[in-house]
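Excluded from the complex is one protein chain; the other protein chains are retained at their positions.
Here is chain A:
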Amino acid sequence: MAISAPAASRRRVHPSRRQDTSMAYIMLAPVLILLSIFVLWPAIQAVYLSFFDWSFYTDSEFVGWKNFHDVLVDDKFWDAVLRGLQFVLMTVPVSMVLSFLVASLATSVSRRVSTVLKVSIYIPSVISGVIASITFVIIYDYSGGLLNALINIVGVPNQAWLGDPRWALAAIAVPAVWLGLGISTLIMIAAMLDIPDSFYEAAQLEGANWWQRTVYITIPQMKNVLLFLLVTGFVGSIQQFELPLVMTGGGPHGATELPNLFIFNHFRGDAYVGYSLAAALLLFVVLGTISSVIFRIVNSEKLVD
């Protein structure tokens, strides 16, 4: 038959290719098994249990959509999501711009200076978030903190950096940016080094200045990397947990209660676990939706050499 012949030929696979595929499955097996055990199965369980008033000590009671309804009508949940988005706006753009500037600097200075710069910028990445939180709590201390001592020098009275709702979220954003700067800078440096020198040489011959080279060559060539950093930065930032947990516990007056901390506070305080599960699943939906919107707006595309 005219149609079945090419179909049959498509199904025919070269023996060496088949061997490669088998090897690929074998190589993937450990991670797939681990993901199934620690991610997939708990996720399925979470969906199932979110329909129950689930306690560790008494029989669970099926409550249908009640937990999801409770979350959806809870202003505090939506406030936490909006606060998370606000936190993303405070951290991701600043982090991207700073990383870009440091990466530009690191790729244009001598090798030795570049190494010093890369090491300095990467050090915060290996510091535990809890240690960083405690350090910044000491810096922000109301009575005796370093920051207040500094502003006292210029005559400004002590500020409640972590106790005033106007400052608290920004005060947490600072260590968040500091901790994340190393990784994003190194990724940007790698992307910048990957851009062919011939592009810049041609641009220089045409008389393009640094700004023009950055806008017309560097940024377009880094588009996929920037998109990657944007999405991972967004997800990492909105899911920030340990900084507000250690530094403020979500206060003052909920000003730093980011979505994950909101869920965690319910988990540790509620008699039943269903609400926390429903909130976590709904947060997953919200984050997934926003991430897909980002991908849609900033299309990734293959680079053409």
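For this structure, a couple of remarks:
Note that in this section a contact is a pair of C-beta atoms (placed from the backbone, for glycine too) under 8 Å apart; a residue touches a chain by one contact, two chains touch by 3 or more; residues count from 1.
Note that in this section contacts and distances are computed from a predicted model.
Chosen from "4Fe-4S dicluster domain-containing protein", "2-oxoisovalerate dehydrogenase", "Tryptophan synthase alpha chain" or "Multiple sugar transport system substrate-binding protein", the protein name that UniProt gives for the omitted chain reads "Multiple sugar transport system substrate-binding protein".
Checked against the hidden chain, the listed residues A:52, A:68, A:87 or A:161 yield one contact partner: A:161.
Screening A:22, A:152 or A:289 against the full complex identifies A:152 as the residue touching the chain left out. Panel shows chain A; residues 55-58, 70, 74, 76, 142-144, 148, 152, 158, 160-165, 249, 251-254, 264, 267-269, 271-272 of it touch the chain omitted from the view.
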